[in-house]
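What you see is the complex with one protein chain gone and the rest in place.
Per-chain residue numbering starts at 1, and chain names A and B are given in the order in which the chains are listed.
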Amino acid sequence: MKKKTASTILGIMLALVLAVGPALAKDKNTLVVVQEAEPVGLDIMQSSIQTTMSVGYNIHDTILKPQEDATVKPGMVEKWEKVDDLTWKFTLVKGATFHNGEPINAAAVKFSFDRLMSDALKSPHKGKLTSFKGVEVLDDRTFKMSTSQPYAPGLYMLAQYLFVVPPEYVKKVGDAEYNLNPVGSGPYKLDKWVKGQEILLTAYDKYYGPKPAYHKLVFKGVPEEASRIASLMTGEADVISGVPVQQRQKIVDSGKAYLTDQMGSMNYLGLNTYEKPFSDVKVRQAVNYAVNRPLINKALFKDKAILCTGPISPRTFGADPGLKPYAYDPVKAKLLLAEAGYPNGFETRLAFGTYMPQVQEQAEAIAADLAKVGIKVKLEPYERAVMWDKYKNKLHQMYIYFWDDAPEPDRYVYSLFHSKSRDYYYKNEQVDALLDKGRSTMDPAARAKVYNEIDRILYQDAPWIYLYVIPEVYGVANAVDYKGLRDGYLIMNTAKPKK
Amino acid sequence: MNRPAASPERFRHLRASLRLWGETLRALARSPGAVAGGVLFALIIGTSICFQIFYTKDPLAQDLLARLTPPFWQEGGSLAYPLGTDNLGRDVLVRILYGSRVSLMVGFASVLVACGAGIALGLISGYYGGRTDSVIMRVADVFMAYPFMLLTISIIAVLGNSIFNLILVLGLSDWVTYARTIRGSVLSIKEKEFVLAARSVGTRNRVILLRHVFPNVLSPILVLGTVRVANIIIWESGLSFLGMGVPPPMPTWGRMLAEGRVYITDAWWLVTLPGLAIMLTILSINLLGDGLRDALDPRLRNIPG
Partner (left out) sequence: MGRYLLKRLWHTVYVVVGISIISFFFIHLSGDPVMLMLPGDASMAEVETLRQQLGFNDPLYVQYWHFASRAVTGDLGVSLYHRVPAIRLIMERLPASLELAGAAMLIALVVAIPLGVISAVKRGSLWDMSSMLGALFGLSMPHFWLGIMLILLFSVTLGWLPTSGRGTLAQLVMPSLALGLSLMAMFARLTRSVMLEVLSLDYVRTARAKGLREKIVIGKHALRNALIPLVTVAGMQFGFLIGGTVIIETVFAWPGVGRLVVQAIFSRDYPLVQATVLVLAVIFVVVNLLVDLIYLYLDPQISYLEQK
C-alpha cells in the first residue's frame, strides 16, 4: 500500500518531467524566427506591438506594398489611379482568396476598413487612417477611397495599415477569437500556435502573389538576448531580432551568420518645455551641447549609430541635409546656462522605461555628461505602464523615448509635435501650420521643402535633446538571404535560401 | 524612586539568562563553522564600512572608452581596474564594495522592520489569545499563502522603488514567521511560574509582556533573524535583478547582475563577481546562524530554517 503510493507519486513526477514534447525537427523548407517575446495576439489590427506586427504581417496583407522610400508598389491592389487630389481608385487582383477560401473583394476591403475604424475594436492603428472617409465599393474588384483634405502620405499609410481580413470569418468568430486564430490574406497562414512555445505558419498555396521560398515559418519568443544569439549560433534559429551592440561582432566573427542593419530606432530625450527650466530655449540648447553623443556612439554603439540633427531622422525623407548635429561643447553649454540664469546648473529628473534595450546605460551616460555642466540628474526607471502614464499626464521633466526610424516623416513628426496630436510637452503654432502643409502638399519636391523647414525650426528650438538612430540589428544565418526592413517588421516572404 | 523594586524572582531569572548567553558564546567559539562564519562576516562588515580609506574610487565615475575592461589577471586588464569595468567603464571593485552597503543595510533594516512587526503581533497574539489571536493568525495565514515575490512586486508597483520603500516592503512582507515563532514561545512561557507570579501581584499586562515574556523569546528570534537576513539579501538582489529594487545609479549586487547579464558572453566578471559577493555574504551569515542554533540547542530545535 505504502509502496504503491510512493511509486505512484514518483510515477506522476516522472511523467511530468517526461511530458515534454520533442524538439521540432528542422528542415530546409522551414525558417525559424526568434523574437524577443511571444506575441500577445495575432490580429494585427488589434495591436501595435512589434512582435505581434511581425507575425501579423506574414499572415495579413495590406492593399499595397510599402517601400523603403515611402512610396508604394502594387500588391493585392494591382493598379490604382489618382482621380483628383482627394480621391484614389483601386483595382484588386483577380481571383485572390483568404486562407479560408473567402474571396478577396472590394466588399472585404470595405469591411476591413470599417472594422479598423470601429470603436468596438479599439485599434491602435485607427489614428493612422482617420484622414480617409471610407471605402466606396464600385464593383467586385474596384473601390474608391477619398480624404477630406489632400493627404500626401495617404497611399503609404494605406500600404502600411489597411490590412484586409475575411468578413465572414471575422463575423462568425468575433474579435477575441480572431486574435487567437486569425485568417488572413498574406503569404502565410496560421497552422498552429503552441502558447509559450512557438507559432507555426505554412505558406498559403493559393496566395495571389509570388510564393515564399520557405514553406514553413516558425516564430518563437525568447526574451534573453544571450539565448537568442546562442540559438542562432547553434542553428536552432535562422533569424533573430534584438541583437545587442556588444554581441554583433561576435556574430560576424562566428562565420555562421551575418547582420542586417536596415532597421533603426530613433532614440530621443524629450524635454518638458512647459515648465522651468526647460521652458527656456537657451537651457534646451545648452543640454543639447552638453551631451557627448559622439563618445556615447563610439562606446555604446561601436560608432554604428547615426547622430540626429533635428527631429527628422537623417535617413528619412524631408530631413534638412544642411543641418549639422549639435556638437559636444560643454563650455558653450555652461555659457548658455549662465545666460539663462543657471550659472551653477540645476536639479532635474530623467525618466526612462526599463523595457527599452540598452536604455539605462544611455541614461546613465547622459546624466554623467549633464553633471559635468552642473545639471544634477535624478534617474527614474519606470515600468512601461508607469512611464506612459506619467508621460501622458505631463509629469516628466526629461524622458527618453524612441520612435522607429520610419520612412514617412508625417507618421511621427505629426504625431509627436502637432499640438492636435500630443500636446504634452511642446507646442509651436508655426510648426503646427507647417505640419498641416506637409500633409497636404502632394508634390514630393515641394513637400520635402516643408519638412526641411520643420527640421530647421525644431533644431533651433530644441524641444528634445536629439540623440541618435541606433541600428536595430537582426542576425541571419548564412544559409538564408534576408535584407530586413527599416521599420523592422519581419516580413519573411522576401527571405530565400542563399545560393 | 517610583520604579517598583525588582523581585528576587526576576533577578534570578536575569542571572540565568545572562549565564545562558555566556554559554552560547562559548559554544559558538567552539564551533569551527561559526568561527569561520563570524570572521568572514566581520571582514565583510568591516570592509563594507571602512573600504573608502583604502580604495577611494567613485562608483559612478564613467570611463566610456575603458568599458568592459577585464580583471587585472586577464589579458587586457590592468591594476587600474582590479576587477575590471562594467558597461559604462565604471570600476567593478568599488561598485561591489558600495553594493555591499545596500545589501547589508536592506538586509538588516528589513529584518528589523519584520522583527518589530512580528514580535509585536506575536506577543500580543500569544499573550492575549482569544479573538485577537485568531484574527492575527488568520491574517498571518493569508500572508503565508501569498506568493512572496508577487506581494513585494505589487506593493513596490504602488509605492515606487526607493531604498526606503524596499526595506518597508521586504520587512512588512516577512513578519509572519516571527509572529508565529514568538506566539509559540509565548504560549509556552505564559504559564511559567515567574509570569504567573507577576500576574498574581497585579503587574500590568504590558509590563509583563515587555519585562518577563519578551526577554525569554529573544533567542529564537535571534536565530530566526540571522536566517532571514540571508534570505532578505537574496530577495533584495532578486528584486533588483527584476528592476524593482533600489533605483540606479546607486550600485546594488542584484542590479549589477541584471546589467551584466546582457554581457554574459563577453564579460563573465560582470555576472560572476557580484554573485560571488552575495554568496560569500550569505554563506557567512548562514554559518553564523547554524552555529547560533547549535549553541542555543536544545531549546530551539524546531526553528524553521
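Convention: a contact is a pair of C-beta atoms (placed from the backbone, for glycine too) under 8 Å apart; a residue touches a chain by one contact, two chains touch by 3 or more.
Note that this is a predicted model, so its numbers are computed, not measured.
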* Structure fact -> Missing-chain contact, candidates B:Leu60, B:Val94, B:Val111 or B:Ile282, resolves to B:Ile282
* Asked: From the list A:Leu86, A:Val173, A:Leu200 or A:Ala230, which touches the chain that is not on show?
  -> A:Ala230
* **Residue among A:Gly196, A:Pro210, A:Gly255 or A:Gly322 that touches the chain left out of view** => A:Gly196
* For chain A, which residues lie in contact with the unshown chain of the complex? -> 5, 13-14, 16-24, 38, 40-41, 46, 48, 122, 124-127, 175-176, 179-180, 195-198, 220-224, 226-227, 230-231, 234, 236, 383-386, 388-389, 392, 415, 421-422
* To do: Would you write out the residues of chain B that touch the absent chain, in ascending order?
  => 138-139, 141-142, 145-151, 153-155, 157-158, 230, 234, 237-238, 241-242, 254, 257, 261, 264-265, 268, 271-272, 275, 278-280, 282-283, 286-287, 290, 301, 304-305
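What we mean here is this: only the chains that are shown with their structure count from here on.
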* State, to the nearest whole Å, the distance from the C-alpha centre of chain A to the C-alpha centre of chain B. => 45
* Asked: What does chain A use to touch chain B in their complex?
  -> 224-226, 229, 244, 246-247, 250, 295-296, 298-300, 354, 358, 360-361, 363-365, 367-368, 379-381, 383, 386
* Contact set on chain B toward chain A in their complex -> 60, 62, 64-65, 67-68, 87-89, 157, 161, 243, 247-249, 259, 261-266
